[in-house]
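Omission of a single protein chain aside, the complex is shown with its protein chains in their original locations.
Letters A, B and C mark the chains in the order given here, with residues in each chain numbered from 1 onward.
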Amino acid sequence: MNGWILAATVALGGGGAAVLWGVTTGPPARRVIAQNLATSAVCPALLLLSQGYGRPAYVDLALLLALLGPVGTLVFARLLCDDLSEEGASAWALTWTAAGLGAAAVVALCVAVGPGRAMVKLLVVGALLISGNVIASRALAGGFRGVRGG
Amino acid sequence: MNRLRLWLLAVGGAGLAALLVAACLDLPGFGGRRHPYGDRAVQASLARHTANTISSVNFDQRAYDTLGEMSILFAAVLGCVVLLRQARDEHRDRPEPAEVARPVRRYALLVLPVALVTGLYVVAHGQLSPGGGFQGGVVAATALHLLYLGADYGALERVRPLGVYETSDAVAVCAYLVLGLASVLAGTAFLANTLLPYGTFNTLSSGGTVPLLNAAIGMEVASAVVVLLAHFLDQAVEIEEEQGS
Amino acid sequence: MSDAVIVVVLLLVAACATAAVVQRDPARQALVLSVLGVLLAALFTVLQAPDVGLSQLAVGSALTPLLIMLCVRKIRRRGRPKEDAR
């Protein structure tokens, strides 16, 4: 009974269900926020799985998701700006809770992994994840208000 | 007429679903022990000092199949270039500069080099850790378009000369073929991994020609995706149809 | 224990695929396809296939939605003069 895999299961199950519900219902602004939440829910789960399976090589997956997730959200923020601009999508509470959970998972993993190259990689992934999450929700909250030409 | 179509779809779908379920019941249980091909592939990969067995399967044991897959990629991008070119009754106007929020612009311009380096890292360590030419190429190409997301299309066009990427696409395909022919010249089979020494296990130079084929595929996929996105962006942002037509 | 995580992610992928098909508007479908890409990457990690997960992440979370959104934007922009005229 591996605690890390259990934590990953809870994160994937809970986060995935919330994201799915968020992305299928509600106004387009709320849907793009749910897509942004998908990155910040699944990335810590991938890190936990990497630790649970005892495979440091799986951290590359979380690194790539932390890099490309916010890029996907920026794509939607940029190309859906005419849908988003009328009511502006700001969900700062959600963003900060997701960032907090991600940070908690990274800190727990750093403690488990111990100092060394692996911890540096984990911190890089954590930093990329949180900055990407915050910037993407910043972009959704009106980063592209005046973009006509694109 | 529509009613008939839906009925046909329902009957066909139900039949397909029933057959699929019947097939699933006869498949060996999920997580079974018997994987004859897998065990042999792992042995062949370890014999050639390639740590990542999937890259060994892709670029060593079935390199000819990857050659076919790369030509599909090349032909599909060629098709898109032909289909999405500017037609006679269309004109191309300058993309208006877009103002983007300061933190988003800073984030995009900061993450762009990180993503490029990650893409190159994924390609370079293709035969060691998870990753390879395909994944690294797509990551590097997508990273380049962060400039479009962070700034505007004009900035991206200045940085990305399209001719260079089209030639690098063709050069990468030729590099893959030349590597294959080199082993024919050396007296063994086409694309056989007997050209270079296999090197020590789990180092950057291990695996004989696998890292070279990996780099060729990485370059080809990256430039193919850049060319693909360039033509889609041109259509979406720049090319306008004459209102008169 | 690792079976439970496989079952959870499989059911999430099935639900997300249904959502992607039921969603008729292409722009919103691109959003659901992006989430499906991320969930598939998680499923591939759970099925011990990191290479495939990396490939799905690179292709599914940034490339495919960008292509679909550019296509929707081109067709929406093409339709606009006619809509004003109508």
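Criterion: contacts are C-beta pairs under 8 Å (C-beta built on N, C-alpha and C of every residue); 3 or more make two chains touch, one makes a residue touch a chain.
The working rule: contacts and distances are computed from a predicted model.
> The complex lacks one chain in this depiction; which UniProt name from "NADH-quinone oxidoreductase subunit K", "Membrane bound protein complex subunit mbxD", "Heme exporter protein B" or "Sarcosine oxidase subunit delta" does that chain carry?
Record says "NADH-quinone oxidoreductase subunit K".
> Which visible chains touch the chain that is not shown?
Result: the unshown chain touches A, B, C.
> Pick out which of B:Leu128, B:Ala143 or B:Ala222 touches the chain that's been left out of the picture.
B:Leu128
> Since one chain has been left out of the picture, which residues of chain C touch it in the full complex?
2-3, 6-7, 10-11, 13-14, 17-18, 20-22, 24-26, 29-30, 33, 36, 40, 43-44, 47-52, 55-56, 59-60, 63-64, 67-68, 71-72, 74-75, 78, 82
> Where does chain A touch the missing chain, residue by residue?
53-58
> Contact with the hidden chain only, please: which chain B residues?
6, 9, 13, 16-17, 20-21, 23-25, 27, 29-33, 35, 37-38, 41-42, 45-46, 51-54, 56-58, 62, 65-66, 69, 72-73, 76-77, 79-80, 83-84, 87, 125, 128-130, 132, 134, 138, 201-202, 221, 224, 228, 231-232, 235, 241
We take it that only the chains that are shown with their structure count from here on.
> How are the chains arranged in terms of who touches whom: line, ring, star, complete or other?
If you draw each chain as a dot and join those that touch, every dot ends up joined to every other.
> Compute the distance, rounded to whole Å, between the mean C-alpha positions of chain A and chain B.
Centres of chain A and chain B (C-alpha means) sit 24 Å apart.
> Per the centroid of Cα atoms for each chain, what is the distance between chain B and chain C, given in Å?
Roughly 18 Å, centre to centre.
> Residues of chain C that touch two or more other chains: which are they?
Only 50, 53-54, 57-58, 62, 66, 70, 73 qualify.
> Of all residues in chain B, which are in touch with two or more distinct other chains?
122, 130-131, 135, 139, 142, 145, 236, in rising order.
> For the complex, give me every residue of chain C touching chain A.
1-2, 4-5, 8-9, 12, 15-16, 19, 22-23, 27-28, 30-32, 34-35, 38-39, 41-42, 45-46, 48, 50, 53-54, 57-58, 61-62, 65-66, 69-70, 72-73
> Which bits of chain A are touching chain C when the two form their complex?
Those in contact with chain C are residues 1-2, 5-6, 8-9, 12-13, 16-17, 19-20, 23-24, 28, 31-32, 34-35, 38-39, 42, 45-46, 49, 53, 55, 57-58, 60-61, 64-65, 68-69, 71-72, 75-76, 79-80, 83, 150.
> Mind pulling up the chain B residues that touch chain C in the complex?
These residues of chain B touch chain C: 52, 54-55, 122, 130-132, 134-135, 138-139, 141-142, 145, 225, 228-229, 232-233, 235-236, 241, 243.
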